[in-house]
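Quick one: the structure is below, and I'll ask about it shortly.
Just one protein chain is left out here, and the rest sit where they should.
Each chain carries a letter (A, B and C) given by its place in the written order, and its residues are counted from 1.
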């Protein structure tokens, strides 16, 4: 049985999430190469060592470049802060490694392009961590659309909201610093953009309003500092296929914890979905008898692959981490040259392009057409 | 006990709704003047006669101007098509009648201004039929905001969607004709605008995207005709108080029947409401113990006045028509010179102004600042 | 146009509810005799006088028997406390009046039988106030069952819960006194029993557990008194048609305000309904494509008669009081000798019989078979 050697950079939220996925992908799917957890890097070498034991990696290091020179490492998970993605991804690709990189690609668009170029040259798999597209219920939406269940899509609304920036009494930290990016738009809106990209294709034009719920924040040690990023972004858009849409994102939305809510309207029906109830999708279809029309709420089940690889009974529920396991399986498929449902660096650049166009539209106070290459 | 004489123009959807309200307002509230149902007008005199019997009116006519000269009529309900509102309202005010006029005021802004002018001159009550603001749960939202329950409001989203224009196989009819107005924006968006006006104040600036889900429709008898109005309108806005917001409306939204969904985000919490479940409102507040935070879903109850005038038991539910009864009670208060929670022709002009600004922003493909007088 | 003269006994919760219905039934349906509000009785003559003005009755009295001798009164609404129902209903029927009597019929079963006997002899309409069966969504359930939409029903669960007895600090009042009846069972469970009777037919056998959440309550003025009734009743039952079922009722259920929740399981699907969201019904049906099965949530609409008599637009919502208007229309149909969907004194006795059998089963600590005549 073939095997594959794994390197992992980072041990935080997403580092652990990748580690869990690498541990689970074999037992869940049963049809992958044997996963060898080879080398774990964290800037804190002691932490790297400790986490290597917990996660099951054989070796650890405080220097991520050690993974590039480790011949046992064939694929590298990159979960370091966004600013490090470009150099890590490019050097790793140049070293012949496959890449599984967390989203978004990079704070600067030029870097995203360079990453894509490196991926093209290397011929290696370069996949981004857009896990929500892997939800079997989102795949079911895709299936509904492919089967023309709601007719031609003419309007889309998508919201992504959490409340980790909602407390005005929280101290200023790097997410409010301009160097971190635009704010909700790139920190966050890339998730709804990944759904749009996979379900409806590319965005043609946008106009944007970004807003700051709090103009400044207290600074640890005293005083206040002006907030430089925008925790709220609202975007009107047109898809290349012609439909109009609205994208809304707010990382200061008290009460919202993992909301990623989609409404799709078509000529024969509509679809509603919310990641906070990630095991459900709702569809409304015309053609029912009088008095019998309504939204049908479908619970996740083995008839929504690959749900059944996790649980053979319907309605028992997948969790957030399971989506990463599915993503990991698709990454392995891509590495093996098989069909894979992923956002790679090609599609990733489309998303980054849309983000920067949205920010430009805010500056311009008008519409921006997006030019794809 | 004092009494008041009523005239009603129109016997359709809203005509009947007004008639039901006039019949119910006394028994429900028990503190109003005795309502005398005097005179009913419909362009179809036979229908007027038949409906007068059903609704309990003493007299009927095929000529609405007969109501103006009827000395027993003190207040006139105007439920004729929007295009007739200006002449009916202005002549009635000039004749010394109080006015209860369905929304919106008029297709043309100049007419709305003339109506306001007539109301100012007459000194009569001139109230518009924005019934959703009367929902006790909407009043509870108002109360929450007044009590600072969610802190300073910094973001608002509001959606109004129905599906009566959703079927592309429906024949072209007047709602797709440019003479009917912009489409969803004025036919529809005035309802969310009424909520915004009452809960948050005036809108300062807007940018808009209006869209046509179907470019043309079949014509009865053969052929197809281009659709001239827009069934979808999406608007980014800023309130005068500073918050950003999004207003979305779609009258071709399959599956949505009476959706008027509001999300309000503040510095200490958030509020969620949907007219399709009009007896519920949800609030999220900070300050709970760890692990206990969440949206509290409040069911309509006697503690939400004037719910208790309808049912003394909580959770038993008001209906759409009950809102009109409440509106009617406020109209009577306004006529009596008492405090009244209404959208009168003053506030109504603010709403019309916002509608026209939104349409202008669509044309301009940019932001429009709204100038109020 | 024919007319009908109305008498009303009682001006409390249900008295007002009847008054509202009598005012609305003509304008809503437009096809009834003209309703003349003739005579209003309340034990408090002053209150009767005041309410007569508010509700629109011509005359008032402190003596309900005045209504029996009033030749203008053709039908009498009885909304006095349950203990008065027998003498009022029997005397009124004997006086040739039609009866619209609030539920339940009487605290003692013998009295219910006597009421039925009086109705039989009189040939008059004798209809009970079981309004929940009038909900268009409940009628839709009936339609689904008649059309075999979920196959043969094999299991039913029904819950009725409110929280008006939930506070243990509330003073002892008559609802805790044995003279008021069993407690939740007759005060309350008659509503679910009315649904069972109309949807599934008669109950064959029962076993019951009644419980007291609080053994005693404070007495106004000092001391405590033992609670004699049972605020909770749970019943296992078998229907005559063979299905098993569970009936649960709790009037001390904190958080429940008007819950009347039904689950119906059949060989081809299931139906779920809750009165707290009275404008919705959910159905699950087999026969869908893989991955597309789920509960469809249907919103009340004109396709659920007589919803459209209230509002021509779907999803706009009826309220609790509207159900009484529908009930009133059916009463008028019964009086006119037309088909009517009502629980009359015949079906009412079936319900009372079930209640007393349930109480007997609690005493016996075993199953009781119900013998119908």
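Methods note: a contact is a pair of C-beta atoms (placed from the backbone, for glycine too) under 8 Å apart; a residue touches a chain by one contact, two chains touch by 3 or more.
All of these numbers come straight from a predicted model, not from anything done at the bench.
One of C:12, C:30, C:62 or C:213 touches the chain omitted from the figure, and that residue is C:213. Considering C:4, C:40, C:253 or C:299, the position touching the chain not shown turns out to be C:253 (whole complex). Within the set A:54, A:178, A:219 or A:336, the residue that contacts the chain not displayed is A:54. Interface note: of A:212, A:259 or A:285, the residue touching the hidden chain in the full complex is A:259. Where chain B meets the missing chain, the touching residues are 140, 143, 282-283, 290-299, 301, 303-304. Considering the complete assembly, chain C touches the hidden chain via residues 150-151, 154-155, 157, 159, 166-168, 207-209, 211, 213-214, 232, 234, 236, 238, 243-246, 248, 250, 252-256, 265-270, 272, 284, 286, 293-295, 365-367.
For chain A, the residues touching the chain absent from view are 1, 13, 16-17, 19-20, 23-24, 26-28, 30-31, 34, 51, 53-56, 162, 164, 256-259, 276-279, 299, 301, 310-322.
Here is the rule we go by: only the chains that are shown with their structure count from here on.
Chain centre most remote from that of chain C: A (centre = mean of CA atoms).
The distance from the centre of chain A to the centre of chain B, with each centre set as the mean of the Cα atoms, comes to 41 Å.
For the pair chain A and chain C, the distance between mean C-alpha positions equals 53 Å. Distance between chain B and chain C, defined via averaged C-alpha coordinates, is recorded as 34 Å. Touching two or more other chains at once are residues 256 of chain B.
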